[in-house]
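Only one protein chain is missing from this complex, and each of the others stays in its spot.
Per-chain numbering from 1; labels A and B assigned in written order.
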Amino acid sequence: MNNPYLPYPVRIESIVTETEDRNLRTIKLLFLNPEDEEKFKYIPGQFAELSVAGLGEIPIGIASSPTEKGFLKFTVNKVGKVSSHIHNMQPGDIMGVRGPLGNWYPWDLLEGKNIVIIGGGFAFTTLRSSIVYMLDPRNRSRFGEISVVYGARFPGLLLFKEELAAWEQRDDIKMHITVDSTDDPNWKYNVGFVPAVTKQKAPDSENSYAIICGPPIMIKFTLPVLTELGFPPERIISSLEMRMKCGIGICGRCNLGTEYVCKDGPVFTLEQLSRLPNEY
Amino acid sequence: MREVYITKEKFPDVVGKLMNQHRVFGPVFQGQYHEFAELKASDEIDLTYQNTRLSPKGLFHPHSERMFQFSLAKGDPEAGIVKEAPKDYSSRLILGMRPCDAMAFRLDDVNFDTTTIKDPWWTRRRATTAIVGLGCNQPCRSCFCTSVGTGPFDPSGLDALLTDVGDGFILQAITEKGQELLDGISDGGPVPAAATEKATQLRKSAEAQFVTQFDPKALAEKDMLELFNASFWDEVQFSCINCGTCTFLCPTCWCFDIQDEVCEDQGDRIRIWDSCMFPLFTVHGSGHNPRSQKLQRVRQRFMHKLKYYQDKYHDGVACVGCGRCVKYCPVNIDIREVARLMTATCVCPA
Partner (left out) sequence: MRAYTERIQEAARRLLTDNLVDVVIGFRKGTVPFMNEPFLAKNLDHVRQLYWDGNCGINLANYLAKRTDRVAIVAKGCDSRNIIVHLLEYQIKREQLYILGAPCHGMIDRRRMLASLDGKDPTHAEEKDGAITVAGQDFQVTLDRQEYLQENCSICIHRNPVIFDELLAEPVPEQQDVDRYPDVRQVEAMSPEQRWEYFENLISTCIRCYACRNACPLCFCPTCFVDESRPQWVGKSIDPTDTRTFHFLRAYHVAGRCTDCGACERACPVGIKMRQFTKKMEKDIKELYGYEAGVLPDQRPPLDTYRPDDQAPFIK
């Protein structure tokens, strides 16, 4: 059995600054040993540990989709020791990736259902993975209507702008991009907070699932809206963030009641969360 | 042959011969207290000890362990690639471990050795180590093994068991590994009937010394969130200084941190014991800390040991009653008291 703590060596192919405040960068990684890509089979919603020798590892959601072959993408927020270092790395630099880790969005349950994706801030990464995955021609027909509510404080903080624009053009996905405020006269999307936009635009809760990821404050105010719209807790799905180290359910750090968030999560339904201590 | 009798006279010889075949570890008196250490001489082992200050978990899960190594040297084509570090997995024998401590490893196995993920260092060490236990003729007052499903002569975690019957030891094989060990011992003889009788007596008198402290099953039946929200945590937590002693000394506390350390252009990725009692344990990079309050951390330790573990694995609590935390918590937070609070019939919400 492979050593589950040993990262696969990867090379940075490119680094793209996503946001105006330069706090979010997307790195594209290539496996040094092509056979490692085979071993790294992932499903949207999972995460990985990015490893920088000499500094340590950080858990980051996988932003690329398994339908995109040959590379992995991660969008990293500049926070502390490791994430800041990654921001300063250059194409060609060597680092490591360990994973895939954790569970994923319940794609088998979602089959045949309408899906509304609600995201805010940098948590949009695994949601990007999920959208690309669902829109893939081999997958699109497996799902019903797909709507996306995605919010940022102002336009400069939106991630994946080109892709957002491309999705806007399609008729098999309903995009509702919103910002808290803007003074850009050319802004053609919504202005308003995510909960309010959700209330207006979310599909009928009948036969629908909601996936919601973002800052705690956004989640706190959006959940009542979803409940009001008739989404039962078992059809509201979220992804938790916890401080993590091993990522494989051994080091004990991310323990929440009977669960290890890194292994049994990070994806939980609201119904599952209601049975766990509220300590996240 | 399932058991042999070894006189105390011959015992050092037996240990000496075992030392030729394995790396042998045993309780050794070091300055102020006993600690498990690799024996350098066969007479170093002291089986008159009560228990070691630190649990023997370090033999399988050391305080600081190098997991990987790497180079950061300029021009090194392998620079930045994290690699396995060499380790000694030659056969080990641990002599004289208390049955409770050995049982603790069984409880830890469910964490380190699962069907999907196996901790390579833990599992290799477990596979290459045989454990010979030493029955407790005279349990400590702070121990409560019988309350948590083990006991002073419990063979469950052992490959073989030693019973000190005065002039000699009875050595019983429990597993295949233990039997192999016995087969290799030529200095033993058949167990005299008197010794067998003495052993039975000792076991009875040891077990009789325990009073049941609390009932883990009653805890299993409690509602998790009701316990979590109970009001008594406020009183339990006041005196705690978050020193981590209870978790560092405990044989069943396995939590660890992973850190990289670099010296010049060479580095190691190491794992180090960590503790849910430390505020840093859960702090996010953003500064948000889901367990920023002492109450939350104290509650986590007890809930994890006595409730979460039990609900997750349905196999008792994550405590073997060794009593170390009871004895060495500097402010006398006593897990037996806390367990009693947790099992009390009415758990009133805060």
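In this section, a residue touches a chain if its C-beta (ideal position, glycine included) is under 8 Å from a C-beta of that chain, and two chains touch if they have at least 3 such contacts.
Computed from a prediction, not measured in an experiment: that's the story for all the values here.
Taking every chain of the complex into account, the omitted one touches A, B. Only one of B:42, B:142, B:229 or B:289 touches the chain withheld from this view, namely B:142.
Listed residues B:13, B:109, B:187 or B:261: the one in touch with the omitted chain is B:261. When you scan B:14, B:28, B:54 or B:276 for touch with the missing chain, the hit is B:54. Checked against the full complex, the one of B:245, B:296 or B:343 touching the unshown chain is B:245. Seen across the whole complex, the unshown chain contacts subunit A at 80-81. The chain not displayed touches subunit B at residues 30-33, 48, 50, 53-54, 63-64, 140-142, 235, 238-239, 241-245, 248-249, 257, 259, 261, 270, 272-273, 275, 280, 326-328, 330-334, 336-337.
Basically, only the chains that are shown with their structure count from here on.
Each chain gets a centre from the mean of its Cα atoms; for subunit A and subunit B, those two points are 39 Å apart. Taken in their complex, subunit B has these residues touching subunit A: 67-68, 70, 72, 79-84, 111-112, 114, 117-120, 224-225, 228, 254-260, 262, 267, 269, 271, 274, 276, 281-286, 288, 290-291, 296, 300, 303-304, 308, 311-312. Within the complex formed with subunit B, the residues of subunit A that make contact are 1, 3-7, 9, 32, 51-58, 79-80, 83, 93-96, 216, 241-243, 245-246, 248-253, 255, 257-258, 263, 275, 277, 279-280.
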